[in-house]
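As you look at this complex, bear in mind that one protein chain is not there, while each of the others sits in place.
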Amino acid sequence: MDSVIPSETNPFGYPETIWRLFQETPRAGGFPPDTEGVVTGEAGSHASRAVLRLQLRFDEKGRVADARFRAYGCPSTIAVGAWIAGWCLGKTAFTLSGLQSADLRQTLEISYDRAHCAMVGEDALRAALDRYSGEQKT
Amino acid sequence: MIYLDYAATAPLDPNALKAMLPFLRTDSGFANPASAHGPGVQARNAVEAARAQVAALIGAEPNEIVWTSGATESNNLALKGAIEFRGLRSAHIVSARTEHKSVLDSCRHLETVGVRVTLLKPDADGLVSPEQVLEALRPDTTLVSLMWVNNEIGAVQEVQRLAPLLRERGVLFHVDAVQGVGKLPLDLRSTPIDLLSVSAHKLYGPKGIGALYVRRKPRARLAPQMHGGGHEWGMRSGTLPTHQAVGMGVACEVAAARLRVDAERLGGLRELMWQCLQVLPRIHRNGPAESGNTRRAPHVLNVSFEGVEGESLRAALPQLAVSSGSACSSATQEPSYVLRALGRDDELANASLRFSFGRGTTAEHVELAAQMVIRQVQRLRELSPLWTA
Partner (left out) sequence: MPIYFDHNATTPLDPRVLEAMQPYLAGPYGNPSSLHRYGRAARDAVEAARAQVAALAGAQPGEVVWTSGGTESDNLALQGATEGQRPTRVLYGATEHPAVLETAEALRGHGWVVETIAIDGDGLVDWPAFEAQLARGPLRIAALMAANNETGVIHDVGRAAGLVRAAGLVRAAGGLLLCDAVQAAGKIPLDFAACGADLMSLSAHKLYGPKGVGALLRKAEVELAPLLHGGGQERGLRGGTENVAGIVGFGAAAELARTGLEARAAHCLALRERLAAGLHGLPGVTIFGERAPRLPNTLQFALKGWEGEALLMALDRKGIAVSSGSACSSGKGEPSHVLLGMGLPRDLAYGAIRVSLGQDNTAAEIDRFLVVLAELRMAAAA
């Protein structure tokens, strides 16, 4: 048999959005240290095999000008990070604080047994927003 | 797609297929091999010729080969049949934690009827020494069951050295040889193994057939696990699938002819893959450290990658048909119990890939596959907030 044959896309049957974000991982990475207006939020644990670090750069008007993420975990966890980083752009902290893990589950078609991936997303965003509101007060 | 999963299943050898087809056609050879008429005799002759081919590959007599539906049945028949025949409700079995599920699950079943089982812990290389086995023997030990070549890590156990030691002590010895037969030489005339399981589809034969070698001298006795028409000297009833037997026979003959050449070539590909992967820091080879083909099966390389999560690693390689753990445990998505038995933590056990090579694999396939793996491991590590180079 010929061991090389053309392959199909998404052979493992992940939801399309998750598969695209996992493959392309837009906004993966982090901002250089000391970048102005950046807050970082992290959630999850190594032991639970899902860790998400989210970085948001706010402009002077309080809107997210840019975002980056890093993730360790299954494709759903990675897709959650990429999706949040894109969704944040142009939004204020107030708008962002409305995001629930259930919204993530629905938007990314995350099955119930993978609910923790969405929760890690919500938690990382919340941690970043807490940092942001803390810095605004000082 | 690059297929590097020959240890899960191998494609049918073209010669085997060619030999099978007449028995799948309407005009000849389709009769029941148990039928008394001429067409039945014709089918029976084909089954018996195939039996001799299987026997020849392992140095057995044809009447020591019992056809089964595959290695799972062979392992079940060997363990449960041997224990049941002896009627020892309080018998003792020695086996190892890294055995195939069909051996472990048969042991677990036997425990429910009062048999005691000692599952030896292999060393970090996945090896169980003959001395370790001897130490575990007790006066009531009936059977030792040990796999020759581990399906996940390719560790080659010293079954040839162990066999005479068990014979001296009067303990029955079963070997799950599914991953070894056709890959490494074996001569049962000089190796006193009593029972030995073989699968066709791992050696380029058809799926759905296997064999159990049952020694005649001295005779290893089994209670049948499948009752009925009394086929296979009463050890295994059921209409014999002529085409399947013929396919397995030819596959064994081909394997015997190619054994040395294949082993050398595949061992080379295995090392080539490992060499290519050296670009990546913090990777671990699972299995024996000793180099060469003495302790490592030529066709298997198992590697754990630090800093990546297993499911993402597999998902990132859609163009690579490899397995993580054995095929049988990958459906359940648990980290490999074999790697855990070697002392790997859950994360490393999960972030592992088993590359297994076969006749269709070329050096180009290996290099291409290695590039894919390197690229994706690097990508996932860079993506991880936990990774520090």
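Think of it as A and B in the order they're written, each chain with its own count starting at 1.
Criterion: a contact is a pair of C-beta atoms (placed from the backbone, for glycine too) under 8 Å apart; a residue touches a chain by one contact, two chains touch by 3 or more.
Note that the coordinates shown come from a computational prediction; the quantities given were computed from them, not determined experimentally.
Enquirer: With respect to the chain omitted from the figure, which of B:His231, B:Arg296 or B:Arg381 is a touching residue?
Expert: Going through B:His231, B:Arg296 or B:Arg381 one by one, B:His231 is the residue touching the chain not shown.
Enquirer: With the missing chain put back, one of B:Leu12, B:Ala177, B:Leu269 or B:Leu383 would touch it. Which one?
Expert: Counting the whole complex, the residue in contact with the absent chain is B:Leu12.
Enquirer: Among the options B:Gly154, B:Gly182 or B:Pro241, which residue touches the chain absent from this view?
Expert: Final answer for the missing-chain contact: B:Pro241.
Enquirer: Check each of B:His109, B:Arg161 or B:Arg219 against the chain that is not shown and name the one that touches it.
Expert: Of all options in B:His109, B:Arg161 or B:Arg219, contact with the hidden chain holds for B:His109.
Enquirer: Could you list which residues of subunit B touch the chain missing from the display?
Expert: Interface with the chain not displayed, on the subunit B side: 1, 3, 5, 8-9, 11-12, 14, 17, 20, 24-27, 30-32, 34-40, 69-73, 75-76, 100-106, 108-109, 112, 199, 201, 206-209, 225-231, 237-244, 314, 318, 320-324, 327-328, 330-332.
In this text, only the chains that are shown with their structure count from here on.
Enquirer: Mind listing the subunit B positions that touch subunit A in their complex?
Expert: Touch list, subunit B to subunit A: 1-4, 11, 307, 309, 311-312, 314-316, 318-319, 347, 350, 360-362, 365, 368, 379, 382-387.
Enquirer: Which residues of subunit A touch subunit B in their complex?
Expert: 1-12, 14, 22, 25, 28-29, 42, 46, 49, 51-53, 70-75, 77-78
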